Every structure is written in C-alpha cells, then in structure tokens.
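All remarks here apply to the structure that follows.
Note that this complex is displayed minus one protein chain, with the remaining chains in position.
Now for chain A:
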Amino acid sequence: MRVLALAGRRLAASLPTLLLILVGMFLLLQLAPGDTVDALMAQMGGGDAALAQELRRFYGLDLSVAERLGRYLLRLVTLDLGFSAIYGKPVATVILERLPATLLLMVAALSFAFFLGLVLGVLAARRVNRWPDTLISTLGLLFYATPSFWFGLMAIVLFSVHLQWFPAGGFYEVGSGLTGLALTLDIAMHLVLPTLTLGLIFLAIYLRIMRASMLEVLSLDFVRTARAKGLTETRIVTRHVLRNAMLPMVTLIGLQAGTMLGGSVVVETVFALPGLGRLAYESVVQRDLNTLLGIVFVSALLVIAINFLVDLLYAKLDPRIVSGG
C-alpha cells in the first residue's frame, strides 16, 4: 500500500496550500472598493447610512479584517461555508446548485481533449513530417490560437442559428418537464457546444504534448529492442510506446485542472450555463465575499482531488515512482 501512503502524504502537503489560497483571497478582496452591503443597497435602490450601518453589523462586516478572517476560518473547520447575503441562502446550497453544470462541463471537455489529443498525437507521430502530421499540427495550432469566446460565438452562429443542430445556451430546456433518459439526452445536447469550445483549446495542447512525447519514446532504446524482437509496429506502439508516452499527458491533466476551471468562466458566460465560473464572476461584481470564498474553497478542493487522482494514476502507470527509483 505504498501507493496510498504516497498519495496520503501528497494530500497532507496540500492542506497548507489550501489555507494560503483562502487567506490570500480574503486579503485580496479587502483591497477591492465597496462591500456586500454597498451591492445590496444598490440593488434595493439606495438607503440611508443608518440602514447600511445596521446591515453591516448584521453581516458581521463592522469587525476588523483579522477578526473576520479568524471567524471565517473557524467556521470553515466545521465545514460551514457561511451565508450569502445576495442570494439569501447558505453558500453551500448556492454552490451545490451550480456545481453539477461545471463538473459535467469539465469532465466532458477534459475527456474530449485527452482522448482526441491522444489519438491525433499518435497519428501525427506515426506520420511525422508527412501530410497527416502537418494537417494535424496546423489544426492544433489554429485551435490553440483562437480565443474561446470567439469559438463559442461562432459555434452558436453555425450550429444553433443556421443548422439548428444544438441549442444555443442553457443547461437544459426549462419548463419541458423532462425526466430520466430524456433529461439526460437533453443536457447532453446542451453540453455539446460548450464542451467543444472549452475542449478544443486543451485538445491542441494535449495533441502537441502527445506527439512530442511519442516521438521521444519512439527513439528510445527499448523500442529498438522491441523491433529487434520482431514485434509488429502496432504491437510496439500499443504495448511499449503508448504507456510510456502517456506519462506527460497524465501530468498535464493535474496541472491544467485549475486552468480549465478558469476557462469555464468564459464558456459558461457565452453559453449561459448556470455553473461555478459564472457564479464566481457574479460574486465578485456583487462583493459577495462568503460565496466567493466558498467557490475558491470548492475549486481548490476540486483541483486537489484531481491532482490526488492523477498521482494515484501515475503511480499505477509508472512503477518507478513508488519505489522512489
């Protein structure tokens, strides 16, 4: 069970990171002018200073920064994320409502990028410097260079407006009353365009890494050994090269989990998806500190969890890790 011990140590090491992120975020937001009460008063259409004073006391905003930070962290230990003044609900509830859309989008985009990147990378490496390689590499560069919001908008114009294949936005058809399989299908249809938009950029990165990694592994000595053993090219690639070449890809998943959360802000906005990314944006505008910190906390947990899984996977793929050799 050395794999688990290794992963456990990694988890323990990520706790200080989590604390640093939260404290840093808290302090950074103190630099932004205005607070939740200002945003609330603006929503209400204004009010006098006494009301503002009252509200600040109610939400505990009249205390010093250090005191508020201390209280927040204390509550966090009991997994209480606090109350959102803007939404009038506990932060945990608000986040839980938004989490599924983001998670689905992330997993779908990541799988899409990973598997297509893998396949295209292998294809490009097998035909290196010939036309399939050039075509794949050029396409990859094109995807990488295109801003995701533009991609999203163009996808809507083409597939939703002109061809009418996919819905233009939202998470599911509101008021259709679908359940079960029909609802799943409906959500899937809604997610196709956002997944493509978010996935294409990452696809380009995965494809380039996979191509480079394949080329490197193909030049290694043990591949020559495999050839000398009289294996077919297919067997050499599937049995010997692929697993070795996938190691950098797996590393990349962990590294990019955070980037992907960031990228989902844009995509969720373009496709009007009720996800975490959009919630974060709205919370900043409304100075909803509790919600924002909650999102940061959950996102950090998400990234840590993904990295934990990646570590486990990596140890499974590469026996040298566990033995420390």
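We take it that contacts are C-beta pairs under 8 Å (C-beta built on N, C-alpha and C of every residue); 3 or more make two chains touch, one makes a residue touch a chain; residues count from 1.
To be clear about the criterion, contacts and distances are computed from a predicted model.
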Subject >> Options "Tetratricopeptide repeat-containing protein", "ABC transporter ATP-binding protein", "Sigma-70 region 2" or "Protein SCO1/2": UniProt name of the undisplayed chain >> reply: "ABC transporter ATP-binding protein"
**OP:** Quick one: say which of A:244, A:264 or A:307 touches the chain that got left out.
**Re:** A:244
Subject >> chain A, residues in touch with the chain not shown (by the definition above) >> reply: 9, 13, 220-222, 224-232, 235, 239-240, 243-244, 317-320, 323-325
